[in-house]
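All protein chains but one are shown at their positions in the complex.
Order as written gives the chain letters A, B and C; numbering starts at 1 within each chain.
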Amino acid sequence: MLERILIAGTGGQGIVLVGKLLATIAVRSVRHVTFFPAYGAEVRGGTSSCEVVLSSEEISSPVSEVFDSMVLMNQDSASRFLPKADQKGLVLLNASMCRRPAGLAPVMVPASEQAVKLGDIRVANFIMLGALLASKPLVPSHRVEDGLRQFFSERSSDVVDMNIRAFRHGLGLVSHGSSRRQTA
Amino acid sequence: MKFILTIDKERCKGCGLCVKVCEHSVLKLTELMNRKGYRYPQVSTTASCRGCRQCAEICPDAAIELEGEEEK
Amino acid sequence: MTRRISIYRRPEALQDTQTHYCPGCGHGLVHKVIAEVVDKLGIRERTIGIAPVGCAVLAYFYWNFDVSESAHGRVPAVATGIKRVLPDRVVFGYQGDGDLAAIGMGETIHAANRGEAITTIFINNAVYGMTGGQMAPTTLVGQKTSTTPQGRNLDTEGPPIRMCELLNTLEKPHYIERVAFTGIAGVRRIRKAIENAFLAQIEHNAYSFVEVLSPCPIYQRRSPADALKFVEEQMAVYFPVRVFRQDGKVVNA
Partner (left out) sequence: MSARVLMTGNDAIGEGAIRAGCDGYYGYPITPQNELTAYMARHMPENGRVFVQAESELAAINMVFGTAAAGKRAMTSSSSPGISLKQEGISYLAGCQLPAVIVNVQRAGPGLGDITPSQADYFQATKGGGHGDYHQIVLAPASVQEMHDLTIRAFVLADRYRTPVMILTDGRLGQMMEPLELSDKPAPRVPQKKWALDGAKGRKPNIIRSLYLVPGQLEAINHALQDKYRQIEQKEVDYEERLTDDCEVLLVAYGTCARLCTGALKEARAAGRRVGLLRPITLWPYPYARLRELSTRVRQVLVVEMSSGQMLEDVRLAVDGTTRVDFVGRMGGGVPTQSEVLRHLCRRTNGRCRDQRKLHNRGRK
């Protein structure tokens, strides 16, 4: 088993948080797990990305040259990372902020717009996480919800609920089992 | 004198300080998002700008320019 | 026939480049105000700025005049080295609270004590921004940061440092003022203070210091508008906003 996941966007979109959550959950069921954040000097607005590797064998590098799954949340990261997409790999794009690229058939998820409707644009990342797990069940979704409650334990309960609602919304956007290629 | 307010929407980061400082509610934040995902304000067509420059002066990103138009 | 006149335009001394600063950041505003003053005094072609290490480390991409980098905390030393050999240039150092009052405290005090004919513009936003929100020398007592998770504690961290008052005990400084980005009136006072400080250098060949209490929405954990309130209702209470030194003479409160 080898799954190399890239999550990328801009500072402030909660990119690193999603990666950490995924890695923290995966540690319980996968032998070797690495998480690696890469962000620029900018606190907001710059590029922010992270990689998660899940493997049954020793991981020689937390940074991969090719990815099995990509979650891209803004146009800058889409143009930067799409060339590194593996043909057979899964690509999810935040349709609210990314153009549909020619030659690839990504899953287009209007995460930012849906997040605004749910009440806070910042939960777009959890909508994308739901869409990723609906397309590829890397970890059990009930574990994600427990993880969200734990990560946001000091925050108010309605913040936690909104995050979970966003995650479930993402799960629903990409109907499970349908071919990964159709638009969400 | 008529005043023309222009906002560089790609330069704006949606901080909202201009909207807050305008005493004639000429500016309001909209749902529109620029390329970076920031929501930028729009100049209202009804309220009239009095050319006080406060929005342009407080903008941390120099995204607002103001001109006056007069009959010659 | 209609004629258009410009009432406010982006200053010539500011590059077109968009800054990397967060929405509502004080750095962006002060960069612009400095450029407005440089334009007004007509000194763009003989102004040399020195950038700090911190959020404003990339300031040289935003000003349209010569700017030098400096190692963390060493801005006043670099500024001394430039001004002493180019006495007719206008030289100013731009620093955050970590750069000026932590690692650079020694350099700050000695440049002021020597009375170097430079201007220091000090952005006090009470946190280290670039490195992720650590305590700064000016973090308020009780204020939570990544290195004071329970809030700054008087017993172990001591109180925040008041730089204007500290430098006001030295003889040579000619002009010292603290201003605050709290709203439009604050912006206009910041512009006036920076102009006065540059004039102290140009006309009196003397040292000037302007401290700007500044919002940092991300690490003051507030919206841009509320960060201005934080500056006004909390920072400006501990750090009195006024002129401390005028024409080389102490100004009492």
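Basically, contacts are C-beta pairs under 8 Å (C-beta built on N, C-alpha and C of every residue); 3 or more make two chains touch, one makes a residue touch a chain.
Model, not experiment: these values are computed from the prediction.
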Partners of the unshown chain among those that are drawn: A, C
Which residue of C:Q15, C:N113, C:T147 or C:N168 touches the chain not shown here: C:T147
Residues of chain C in contact with the chain not shown: 53, 57, 69, 71-73, 98, 102-103, 105, 128, 130-132, 134-135, 137, 146-149, 156-157
For chain A, residues in touch with the removed chain: 20, 23-24, 27, 32-37, 41, 58-63, 65
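The rule is short, and it goes like this: only the chains that are shown with their structure count from here on.
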Arrangement of touching chains [line / ring / star / complete / other]: complete
Chain centre separation in whole Å, for chain B relative to chain A (CA means): 35
Chain B and chain C, separation of their C-alpha mean positions in angstrom: 26
Geometric centre distance via CA averages, chain C-chain A, whole Å: 39
Chain A, residues touching no fewer than two other chains: 44-45
Residue numbers of chain B (touch at least two other chains): 13
Touching residues on chain B, where the partner in the complex is chain C: 3-4, 10-11, 13-17, 20-21, 38, 51, 53-54, 56-62, 64-72
Chain C-touching residues of chain A, taken from the complex the two chains share: 41-46
Complex contact set, residues of chain C against chain B: 1-11, 14, 18-19, 21-29, 32, 183-184, 187-188, 217, 223-225, 228
